[in-house]
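Reviewing the structure listed below.
Note that one protein chain of the assembly has been removed; the remaining protein chains are unaltered in position.
Coming up: subunit A.
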Amino acid sequence: MNQSRIIRGLVLALAAAPAFAQTTPPSGRLLASNCFQCHGTNGKGGVETLAGKSASEIVKELKEMQGKATPKMMDMHARGYTDAEIALIANYFAAQR
C-alpha cells in the first residue's frame, strides 16, 4: 500500500465515522485533570481559574515554578511534568471556555 492510499483511507475513515471520532478523549485532558483538584473541574473555580488562559502564560508560569529556589507545594508539583506534558496541559486549558 502506497502512502497516498493510506492517507486516502484515513480521510475516508474519518469522514465516514464522525460519531466514532468524538469518542477520542481530548488531548491533554487526563493529564490536566490533575490540576482540577485545586483549580476546579475543567479548570473552573478553585484557587485560580485556568480555563481560557493563554497557553503561553500557563507554560511560562509552570516553567518559573519549576525553578523556584524555595518551592511551595505547586512549585514542587510542577517539577513532575516534562516540557511536552506542560504543553499538553497548557493547550488543554487554553481551549476551555
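The rule we apply is simple: a contact is a pair of C-beta atoms (placed from the backbone, for glycine too) under 8 Å apart; a residue touches a chain by one contact, two chains touch by 3 or more; residues count from 1.
Operating definition for what follows: contacts and distances are computed from a predicted model.
A chain of the complex is left out here; the name its UniProt entry carries, from "Multiple sugar transport system permease protein", "Carbohydrate ABC transporter membrane protein 1, CUT1 family", "Putative Zn-dependent peptidase" or "NADH dehydrogenase FAD-containing subunit", is "NADH dehydrogenase FAD-containing subunit". Summarising the interface, subunit A meets the missing chain with residues 19-20, 22-25, 29-31, 33-34, 36-42, 44-47, 49, 66, 70-71, 73, 76-81, 85.
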